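Note that one protein chain of the assembly has been removed; the remaining protein chains are unaltered in position.
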Amino acid sequence: MKIDVRYFAWVRERIGVGHESVETDAATPRALIEELRTREARYEAAFQDITALRVAVDQELVDMDDALGTAREVAFFPPMTGG
Amino acid sequence: MKIDVRYFAWVRERIGVGHESVETDAATPRALIEELRTREARYEAAFQDITALRVAVDQELVDMDDALGTAREVAFFPPMTGG
Amino acid sequence: MDIRVQADPFAPGAVLDGFTAALSGAGAVVSFTGLVRDIDGALDHMEIEHYPGMTEAALRKIASDAMERWPLIDVLILHRHGKLAPQDPIMMVATASPHRNAAFEAADFLMDYLKSRAPFWKNERVGGVDRWVDATAEDEAALSRWGDDAANGGD
Partner (left out) sequence: MDIRVQADPFAPGAVLDGFTAALSGAGAVVSFTGLVRDIDGALDHMEIEHYPGMTEAALRKIASDAMERWPLIDVLILHRHGKLAPQDPIMMVATASPHRNAAFEAADFLMDYLKSRAPFWKNERVGGVDRWVDATAEDEAALSRWGDDAANGGD
């Protein structure tokens, strides 16, 4: 399936784009990360410590092992620092 | 000694004046209240339940049994309801 | 420290902006505004009596206690007296600190002490009848949260 993958803050900076369309069969955000890591060094740089990352699927916070299901949009970012 | 005695809220209403000068030898606010109660019915009406009253001596909250000492101003009033 | 006791109405926003503009190094500003509540739509007006002289001293003491207890940059207490209409702002406190929790806790503390230790008395006219507002046991009990001697002031 085709997913719009979005990156924010230093994840975005390391990968070098804010979003991209990714063709994948990954079942979970964690699996999608493992897939992306094998692509290029910049992904490895962004995803090296998965515990430092948060993920939203279709704009809702979820766990790394939740099912992607029919997700259209997945976003990876560091812990939020609003307020 | 001569003390300026002040009354607020319903204590003031029952006694009928906001302040008055009182000649007394009372050693504590409680003793001053007992003295005033014997004067007239309006004092008895204001002071019948001493637990419903608060007292300030020279503009500081004190206990009914604290010494009046050389107090110049004593105020009796119900519990405060600011805020 | 800014302590104001006044009969004149005030706009909470203007007070908040004035307070905030004067700060340096603050990261957090908390304000509390008390309004004249009119739950049954039956309140004609409220009249607040106070003890001139003692009022200012008591508010100054409460503000100083808060400044000693938390790392605050500034504290404001403003309280009206005299006649107020339903929904009028009665009073306001504001606290500023580098830290959020200090600003919140100090504002909460100021309100607890202001309710039971500052010489104000509210009188409500409802349907043409005046009545003094009773102090609540909860207001008095709230002081024990801060567990210090001041909670025992007064009888």
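Every chain is named by a letter (A, B and C) in the order it is written, and numbering of its residues begins at 1.
Just so we're on the same page, a contact is a pair of C-beta atoms (placed from the backbone, for glycine too) under 8 Å apart; a residue touches a chain by one contact, two chains touch by 3 or more.
All values derive from a computational prediction rather than experimental measurement.
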Chains shown that the absent chain touches, full complex: A, C
Candidates C:I3, C:V29 or C:I62 - the one touching the absent chain: C:V29
Missing-partner contacts on chain A, residue numbers: 6, 8-10, 12, 51, 53-56, 59-64, 75, 77-83
Chain C, residues in touch with the chain not shown (by the definition above): 11-17, 20, 23-39, 87, 89, 98, 100, 103-104, 107-108, 111
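Here, only the chains that are shown with their structure count from here on.
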Centre-to-centre distance between chain C and chain A (centres being mean Cα positions), rounded to whole Å: 49
For chain A paired with chain B, centre-to-centre distance based on mean C-alpha positions, whole Å: 72
Geometric centre distance via CA averages, chain C-chain B, whole Å: 25
Sequence positions of chain C contacting 2 or more other chains: none
Touching two or more other chains - residues of chain A: none
